[in-house]
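Every protein chain of the complex appears in place save one, which is left out.
Note that the chains take the letters A, B, C and D in the order they are written out, and that residue 1 is the start of every chain.
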Amino acid sequence: MTTTTPPTLAIPGQLLGPASRYQPGPGTHLHESNLHASLVGQVHITQPARALGPAKRLTKITPAPAPAELPTLSVTPATQLASAPSREKKKREVLPEVGNVVLCRVIRITPRQAVVAILVCGDTVLEAEWQGLIRVQDVRATEKDRVKIYESFRPGDVVRAEVISLGDQTNYYLSTTRNELGVISAVSEAGNTMVPVSWKELMDPKSGLMELRKVAQPQ
Amino acid sequence: MNDRRRINGPAGATLAPFFDDAAPQDLDTRSTRSRPPNATRKLLLKTGVTPSASGSAYLEIETSAKPGLSGLKLSCSVHGPRALPKSAPFSPHIVLSTHVKYAPFATQQRRGYLRDSSERDLGIHLETALRGAIIADRWPKSGVDIIVSIIEGDQDRETSKLQGDEVWDMMNTLSGCITVAAAALADAGIDCVDTVAGGVAALVQDADDGSAPSIAVDPIPSEHKRILAACCVAYLPTRDEVTNLWFRGDLPASDLDLYTSLVGHGIQASKNANRVLIDCLSGTVG
Amino acid sequence: MSNDRPLVLPGETIDLSLIPSHPKNPLRLGPGLRHIPPSDIVPTAAGELITNPVKNSMWVEYNSNRYIPSQNDIILAQILRSTSDFYLCSLAPHTPPATLPHLAFEGATKKTRPVLLPGQLVYARVSLANAHMDPELECVHASTGKADGLGPITGTGCIFDVSLGFARRLLMARPAQDGGLAVLEMLGGEEGGGMAFETAVGRNGRVWVGSASARTVVVVGRALQETDRGRLGVEGQRRLVKKLVREMS
Amino acid sequence: MTATTTPEATFGVLPRADGSARYSHAGYTVTGSVNGPIEAQRREEHAYEAHVDVVVRPAAGHGGTRERHLESVLQSSLAQIILVKSFPRSLIQIVLQVENSPENDYVNTKLVQASLNFGIMPALMQTAVLALLSAGVPMRATATGTAVAIMHQDGAKQTMVDPSPRDIEKARSVHVLAFTSQDELLLAESEGDFTVKEWDLVYETARGICCRSRPQAKEGMAMLLDDESTGGPDMRQFLRSTMESKVAADLHWK
């Protein structure tokens, strides 16, 4: 077993270090009690104190969570590095996970639910569009039984929501119950960008007409 | 039968040009292998050729000195991970789908637009080769498309008469597909346990004098009198695992170790390809 | 064609003199017109521009076959299936189903709600219609809680498709005078030998004809459809009724 | 030209459809049917507007890549005059069946494929507009279109309206233009060999045919098409008088 320090650059399969000294982070995997890279990129050692960024479902990699005090090894693709020029900067795809706050656009509404396309997860712009559902009972915390989808969302609205479940084969389940969640930008029936006036109303500045929404409290 | 979605050629089928001064002695003056039997041809590999894709790569096998002998040219693009089609059932891991297609002008015989059996075979072999390398459970409910376009097949333009060569060409093509796809997957940032690469070894007979056949890696059919058998190996170097093995032809029953050593040579070839792959990938970082 | 009801085509500019200007009532735009802020009113269909200075309303009168739900329309819907808390019903072929809540009937509660089977007809009002959602129906007045004639259609009868314009004429207060439509009165009157039947007309171009005698249902239905398709005037309608009665007996 | 020089149209030729029209002009006869707004299939459903689906069926044989191209040209133009945003997620389907066309589509007993068919484009466009009007599909405007060719006869240039397939064969350049009822240029397709000056000439000619401002005096009554001035029919007047008689028939009871 080598006790040398991990390399700075890694190629998939490359040995990074023993599991006894590091715990696996994004871009790595465990094989025969050793950490190997699973991506091309730069190797980072994160000391346990600092929490790591968008966790890549560690549970799937380590059957039993490794002792907390171990530093975490991760591999970050070159394209994702800050150093890369913004033009080429192509974020590596991530998946929405329970607890993530996502930005999505409303595609379709029914009395039961709003169907949305998830566009941004955390601070990562997604390449693919993942479909999500905001069910009528997950729109707001109070007076759940009085909620009407049509008075909360309209197709085209941009909504900030939280992932509450992996959902079914096609949809992630989302919630907007918290105050800071809900519609962050919407266009009126007349086609003008509206401004929030209350937690449940937006106004078309041109026509002065009000429209009902579950409005996100500005952060 | 007219394809209504394409522009069709003349109703009466057209003929590939028939060469008059195609000297019959062609068979004899066929090029003989200049490389040592355990040497592979020079491989050129480049990632990021398709910016609009999640990941992509281009592979070219250097054309040998002899003119008219075309080297393999492959372009591969990876799309995903992305949402599965609505119809698809729930999948706890990523769903791999591979497509291999010859360009119409890639080979001696003009290729049709619809995928034929050999293209489907290549696709299936490629899929199994890659499935063993990808860490699939990191991407639940998602799919990835891996598309390889064969811009030029590994084939000698002149040797139209040599039938059966197709099969051996496919071996080289597949090993190229595996290597180029591995590069594209890494470029797309899809987690893999290792870098998989392809390699081919063949049992060839070069002399007519009944002498024992020899093993050559990365064979070019036109450089050998006869190819008795060949295998294409997809191999993970750091794990020392074979994810896919494709064997064609028949071996003399006399020598039982022949098969093992053939595969062994295939792995050797794969390791050579892997070096190129690693250099290429290392170049993209730092 | 008289000039107080001029022909308009989509996108044409409407002569301002034609736009009613009532001191108090706000201007109400009916079908076939759209308002482009600030002050343009533009036709969206080809038809006659009708204005009503008293009601201060205007619309484009034209005939068509495709029903587009609009709030407070009275329609004939057919139950497709039932979900946990509402029925899905069809208003017209090839359109997304409308929802009819189980409790949107007079005096309906979780226990007493009417149980309707697929294929059954309901006479209902469009309670919600907008571009973003499938329409919603009700068989009870939200305010009064009364059905006023709405609800499941009972009794033996049959449903007939007619053009939307024809349905609108049937729904007029005085079809004979305003709509030039006397065929039903005739069938009930001496021309028809006093047939006994009832009808329910939906704005979605559907007419239900009910009668104890199946034959009567057929005759009335045919009478309506042929009056519609044949664009018959009152005289034509009389002749048609006579003919049908003759054939029947 | 052997074929009719004045356009003709009849409505309601397909009673099952929401709207339909048969239109004949310059040797082309096209029957169009319109259905919609109806429920769209998921894959062709647009979240924020109606999907306009145009199907062109040739007089002989099956449609090929040429029809797909015609369809996409018509689709992008018609979607401009239909109020698509009013019917999100729905489908407006327009089927255009070519009944007969002056040219014989078969050469060497096989279909001539792919090359654009300029002659037929105006007829298809006009039929679609008429069928949409008869279906009462809400629209932003109406549209009129025409085909113009530039011929070179012994050195002299001359424009020709509604050229026959033979003329098109000989023409130096062929053009199809369509205008909205607000006199905006909606569609312009040209092929051959021409200069900006020549195109200008074509534009003028086409505009004269498509956008003749309608005489206020005769306002109201259906009239014969005046065919003299620019050597082409007055398409807008044709559209208006045609609709006039249709509406009058529909509202006979008034």
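As a working rule, contacts are C-beta pairs under 8 Å (C-beta built on N, C-alpha and C of every residue); 3 or more make two chains touch, one makes a residue touch a chain.
Criterion: contacts and distances are computed from a predicted model.
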Protein that the absent chain corresponds to, by UniProt name, given "Trafficking protein particle complex subunit", "Phosphatidylinositol glycan anchor biosynthesis class C", "Ribosomal RNA-processing protein 43" or "Exosome complex component RRP45": "Ribosomal RNA-processing protein 43"
Residue in contact with the excluded chain [from A:21, A:44 or A:105]: A:105
Full-complex contact with the absent chain, from D:30, D:187, D:210 or D:243: D:187
Identified contact with the non-displayed chain, of D:25, D:51, D:66 or D:236: D:66
Chain not shown, touching residues in chain D: 65-66, 68-69, 71-73, 76-77, 79-80, 83, 85-86, 107-110, 112-116, 140, 152, 169-170, 172, 175, 180, 182, 184-196, 199-200, 203
Residues of chain A in contact with the chain not shown: 87, 89, 103, 105, 119-120, 123, 125-128, 158, 184-185, 187, 189-193, 195-196, 218
Absent chain, residues of chain B that touch it: 5-22, 49-54, 56, 63, 68-70, 75-79, 82, 97, 99, 101, 103-108, 110, 113, 115, 145, 147, 149, 151-153, 155, 157
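FYI, only the chains that are shown with their structure count from here on.
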A-B or B-D, whichever has more C-beta pairs in contact: A-B
Inter-centroid spacing, chain D versus chain B (mean Cα positions, whole Å): 52
Euclidean distance of C-alpha centroids - chain A vs chain D, Å: 50
Residue numbers of chain C (touch at least two other chains): 132
Chain B residues counted as touching two or more neighbouring chains: 86
Chain contact topology (line, ring, star, complete or other): other
Touching pairs among all chains present in the structure: A-B, A-C, A-D, B-D, C-D
Chain D-touching residues of chain B, taken from the complex the two chains share: 2, 4-8, 11, 86
Chain D residues within the chain C interface of the complex: 15, 17-19, 35-39, 81, 83, 86-88, 133, 135-142, 180-182, 220-221, 239-240, 243-244, 246-254
Touching residues (chain side chain A, partner chain C) in the complex: 109-111, 150, 154-155, 190, 206-207
